[in-house]
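And now, chain A:
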Amino acid sequence: MNLQFASLLIALPLISAFFVPVIKTISRKAVMPFLVIITAVQTGIAAWVFEEVYTGGKPIIIMAGGFKPPVGINLYIGHFAALFVLIIAVAGFFMAVFSMKSIGVEPKDKYAMLFLLLMLGATGMISTGDIFNLFVFMEITAISAYALTAYNKTGEASEGAMKYIVLGGIGSSFFLVGIALIYGSLGTLNMAQIAQLAGNINPTVAQAALALLVFGLAVEAELFPLNAWAPDAYQAAPHPVTAMFSAFVVKAGLYAMVRIIYLLRDTQAFTGILRLVLILGTITVVIGELSALRQTNVKRMFAYSSIAQVGFMAVGFSLGTQAGASAGVFHMVNHAIVKALMFLAVGYVALELGGTSIEDFKGLGKKMPLTAFAITVGAISIIGIPMFNVFWSKIQLILAALKVGKTGVIALILGASLVEAVYYIRLIHTMWFESANGEKVKENFTLGVIMLLLVALIIVIGVFPNAAWNIAQKAAADLYNVSQYIKNVPLLPGVSP
Partner candidate 1 sequence: MVDWRLFEPLFEFARRKSLWIVAFCTGCGGIEMPPLMTSRYDLERFGMMPNPAPRMADLFLITGYVTPKTLKRIIITYELQPDPKYVMAHGSCPLNGGVYWDAYNAIKHLDKYIPVDVIIAGCMPRPEAVMDGINKIMEMIEKGTADGWKRYKENYEYYRKNQDELFGEGWREKEARRWIPWLMDRKKEE
Partner candidate 2 sequence: MMVIETALKALLILLYATFVGFMFMGIIRIVTARIHRRVGPPIYQPILDTIKLLSKKSSITHGLIYDFGIIYALGATILALMFIPLGGVSILRAYGDLILITFLLEIPMLGIMFAAMSSGNPWAGLGAQRALLTLLAIQVPLGFAIVALGEFYGTFSTYQIVMAQQSMGWSITSLPLLLAAVAYDLVLQAMFGKEPFDIMIAPGEISLGPMVEFGGKHMGILQIQHAIALFAETLFFSNIFLGGAVITAFASPIINTLATLVVLLIKQTAVLMVAIFIGAIFPRFTIDQAARFYWKWPTIIAAAGAILAAL
Partner candidate 3 sequence: MINELMIIIFAPLLAGVLAWIFDVKGIREGVAIIGAAVPLAYLIQAYQTLASQPSIQYSIVLSGFKFEFILYHLSWVFAMIAGVVGFAAVLGMVSTAKDSYEWLFALMSLTGVYGVFLADDLISFFIFWEIMTFASFMMVLKYNRKASLKYFLLSVLGAYAMLIAIGIIYAKVGAFDFTSVQRVFYQDAMRSVMGSDTLFSRNELLLIFGLFLTAFGVKAGTFPLHVWAPDAYSETNQSYTAMFSGVLSKAGVYGMLVIYILLGTRLMYEFGNIGAAPKFGYVIAFLGGITIIVGGLLAALQEDIRKLFAYSSISQIGYILVGIGVGTALSIEAAIYHAISHALFKGLFFLIVATIIHRTGKTQFKDMGGLAEKMPVTFAMAFVAILSLAGIPPLVGFASKWLIFEAVIHQNMPILGGMLFFGSAIGFVYLIRFTYAVWFGQRPTELDDTKDAPLPLAIAMGILALLNVVFGIAPGIVAGELNKIFGKEIIQGTIWELNLGFGRYNGLFITIWLVVGILIAAVIYFLGAKVRRVPVTDTYQAGNPVTMDYNLTIRRNFFLPLKETLAFWLRMSFDRLYQDIGSWVEDLAETLRHYIYNGNVQAYAWYLAAILIILALWGV
């Protein structure tokens, strides 16, 4: 089968997004099922691509219109991209299913369209091989994200969206300036070529450009203090959207940032930026955990917690070693699974009991045992108990950090995770051992299956981490050694600025 079909990963959501109005004119009811079907198909394609890439071992390069880069724009679906496209598709599929139940507000067709665009943008960000294209996809993601945040037509929703727009706008504009600087000094927008030529770029320009790019992407990647929008947006957005934010939107931003930093490895600015990201990441962890400590709103608590986890990943990547990158990727995967599960569960609770404040979780173990069980497993996993998946990524991360002698940072981070243990344990106790009022809720079968799937995934990875760990290592390698990346991309010989 022709590998070029992989371009469907981009095409399918885009086209079907434009088909949504058509579907709507046929039947209002068909919109959501349409969304589910499309995401299912997308999942299938992503699975195929994943399988191809990991068995073939070679990345899939798709050249728009057959033009070789740097003339043409190319998609680069390496190990990392394949993995994350799959994650995006799966998460998208689950959330689409969840949306069928959770989204009651009209206009659903707009929701479906934005949903698909969000997926499209994230997929594009991860799989593109062209830096300006990256910007475009980032804007698609961001704008659809803004819109989705404001989708529940409530005051706080629009407020959160507003904040998101302001900050995101500032960020992406500076990102654009950074791109301009790169282009001005190198005359190319193709990532591979940028990496190739990074050596002979003017250091001052490189530093400025890198700084601006990182700055722009850090807003999407929720690094402190550029993540101020996150709590409000997370809380206000519809539950499936929140889950998607935490599961892949943030990670796409983080990926883009890391990718660019690694691409410009040859510049002098590299180490400095890494140190900066390390510091930012550490502060992100600490502040995030501390802020979550006394949250009475569970959804917001999870939002802070996921901010902190992103800080973990940032620290992992900013160690600048293969091990660190692997740990970061591994943590990304685990965190995507866990947080998708937890936000799904919380959303479901909010749906059934009408709120996400801690009061609604009293005696959840009696009312909604399955959901409570899912949240418990997720929480335990995030705390980092052995035999659950996050433990492995955390321990890999810590060992990687200590190998490069970052003891202080690790001590700080671990201290922060103590706090994490506190608030999650409080939640667990509230759910299981506090008196419940209200009768048992009949839990939705489909969602139950989804949750159990994710729980099973968590535990399986926790008990047999080998497979996941190998995948993460491959993906990290794809991300880390840029020389290989350059080799993989068939640059048109002789074309150079």
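Here is how the candidates were picked: all candidates are chains of the complex that A comes from, given by their letters.
Some points to look at:
Here is the rule we use: a contact is a pair of C-beta atoms (placed from the backbone, for glycine too) under 8 Å apart; a residue touches a chain by one contact, two chains touch by 3 or more; residues count from 1.
Keep in mind it's a predicted model, so treat the numbers as computed, not measured.
Of the candidates listed (1, 2 or 3), only one touches chain A in this complex, namely 3. Contact residues of chain A toward candidate 3 in the complex are 162-163, 166-167, 170-171, 174, 204, 207-208, 210-212, 214-215, 218-219, 225-226, 228-229, 231-232, 269, 272-273, 276, 287, 290-291, 293-294, 380, 385-387, 391-392, 395-396, 398-399, 401-403, 405, 407, 410-411, 414-415, 417-419, 421-422, 425-426, 428-429, 433, 464-466, 468-469.
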